[in-house]
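All protein chains but one are shown in place.
For reference, chains read A and B in written order, and residue numbers begin at 1 within each chain.
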Amino acid sequence: MDQFLQHLLNGLVLGGSYALLGIGLTLIFGIMNVVNFTHGELYSFGAYMVFGIVAALHGNFFVALFLAMALGVILGAGIERSLLRPLRGASIDTTMLVMIGAWIAMQNAEQLLWTGVAKAIRHPFPEAPLVIGPVSVSWIRIFVLAVALLLIAGSHFLIRRTRLGTAMRATFQDRETAALMGVNIDAIHTITFAFGSGLAAAAGALLGPVFVVFPTMGDLAALKAFAIVILGGMGNFMGATLGGLILGVVEEMGAGYISSGYRDAMGFLIIIAVLLFRPTGLFVRAERVG
Amino acid sequence: MNAPAAVLAVEGVEVRFGGLVALSDLSFAVREGEVASLIGPNGAGKTTAFNVITGFLRPAKGRVRYRENFLTGLPPNQVAEQGVVRTFQKTSVFGGIPVFENVLIGLHRRGRARPWEILLALPLVRREEKRLREEAMGILSFVGLAHRREELGAALPYGEQRLLEVAVAMAAGPSLLLLDEPVSGMNPSETAGFMKIVEKIRGRGITILLVEHDMRMVMGVSDRVVVLNQGRIIAEGSPAEIQRDPEVIRAYLGQGAKRAAC
Partner (left out) sequence: MSRWPALAWVMFLASIPLWVRNQYYLHVLINTGIFAIAAMSLNLLLGYTGQLSLGHVAFFGVGAYTSALISLGFDLQLAPSYILVFEPRPVWVGFLSGIAVAGMFGWVIGKLSFRVRGAYFVIVTVSFAEVVKLVALNWVDLTEGPMALNNIPPVTLALPGLGELTFWKKEPNYYLVLVVCLLSYAVIRRLVRSRAGRAFVALRENEPLAESVGVDVTRFLVLAAVISAAIAGAAGGLYAHYIKIVDPDIFLFIYTVVMVIMVVTGGKGTLLGPVVGAVIFGILPEVLREVARPEVQWIIYGFIMVLIVFFLPDGIVPAAASWWKARTATAGPSGDAREGA
């Protein structure tokens, strides 16, 4: 039972950040219909930014986190403007190929800058974990979970309660009508991609200090993000949130009880199973994008 | 002399999209060799009816019979195997390949070469290819597109793309051809040309079911007209009868006439 609670807790911590990854991607996928291969790179970008600011520039940890997210947003906007906007209206293969090209370039740029050696990020939290009854959890993980939940809540607020969010949801449901109603589709695309990328960078910035940072860390993260999008349904915000949490918990449980070698397979098996049996995702009833 | 037998029988078909009833207890028949038209205001359910007949949509109730077989439940490619071929409302060609190849694809079910026979390059494969290519040229000449055979499907002007659609459908060797708004967007001379092609097709003994808005075309080629409104049949008969039917007039001019009266 103790083990179970421990795994559950670890799973939720992981899941919170996974949810950020998933929310970002489901928005991009849902609103723009782009197979975003750079999503994982934004994740590792976020982690590397924190590392760079803390280790190289000796900056404050919290400032580093904030800057990593902000830079992620800017980078996302840049990618959208330079690569995706000119291809608006092209088929999904075309945008996919461009994203693959960008992904390769980004990942190798990271490799070039930081080398393949895994980096650890020093954080200001005490190493000794907090022990509550049968479970123990390190302070950094509590922090990560708290920030993730904050960001999820913030995103939810943005999508559901702001004009921008309404515009995004409108674009998702019916692009042409939204355009006719005065929504600037170009701007929505850029904002969506930037926002989604910012969330991915946030996820990387949060999980980087928990684990280690290496250039290919984004690949696995991207695939898990895809799994979450499929699990929750494309464009389904709540689905992505729950999907992320579920994936985190399933991974930890799987790793703890079955085999740690296959832990990463959990995400993929979920993808394949869901697509075979419930292609629209588990949470079809929940509203799309919000 | 007996009236020609009904080859296509639509029996009690009902289609729902969520809460919307698209087709309600739809029943009509098309007789062998005739040209029948399905008309009605937009949203009446005409294309939905086509989708049900050709297997692109499953009805909630009812069935479709063609000759001795039931079409309901068959996937579209097997419906085509029965000899029932359709065109689409929105222009539908194989855009990225030449016109000639478009028609060759249409001839798909007229070929029998199997993958292993193809891989072994058996002589029968080569003979079949030759035959199919000859047939393709014949069909292109039939619709008047022979001079365009090297152009890409998407490169053709609109009117010719619609002709290509008919060529591809004809290539499949239909005994019942369903044409979905074939002349929409065509100018009068193109429409007149198309009407001649419909006559040629009828001359080959092919039964035709047409969905159209262009009344000149409908009245000009049809033996019988079926009128649909809001998913149900409101009138059936010869073109002359339909033109005089008050229900039909009301359906087309409908709310406007009513409101004007209030």
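Note that a contact is a pair of C-beta atoms (placed from the backbone, for glycine too) under 8 Å apart; a residue touches a chain by one contact, two chains touch by 3 or more.
What you are looking at is a predicted structure, and each value in this text was computed from that prediction instead of being measured.
Set against the missing chain, the residues A:A109, A:L130 or A:A187 yield one that touches it, A:A109. When the missing chain is restored to the complex, the residue among B:V7, B:L71, B:V93 or B:M186 that touches it is B:V93.
When the full complex is taken into account, the listed residue touching the unshown chain is B:E129, out of B:E11, B:E129, B:E190 or B:E236. Checked against the full complex, the one of B:R109, B:R232 or B:R250 touching the unshown chain is B:R109.
For chain A, the list of residues touching the undisplayed chain reads 29, 33, 35, 83, 86-87, 92-94, 96-98, 100-109, 111-112, 219, 223, 226-227, 230, 234, 259, 261-262, 264-265, 267-269, 271-272, 275-276, 279. Contact residues of chain B toward the unshown chain are 54, 56, 75-77, 80-81, 85-88, 92-98, 101, 104-106, 108-109, 111, 113, 115, 118-119, 121, 125, 128-129, 132, 150, 153, 168-169, 171-172.
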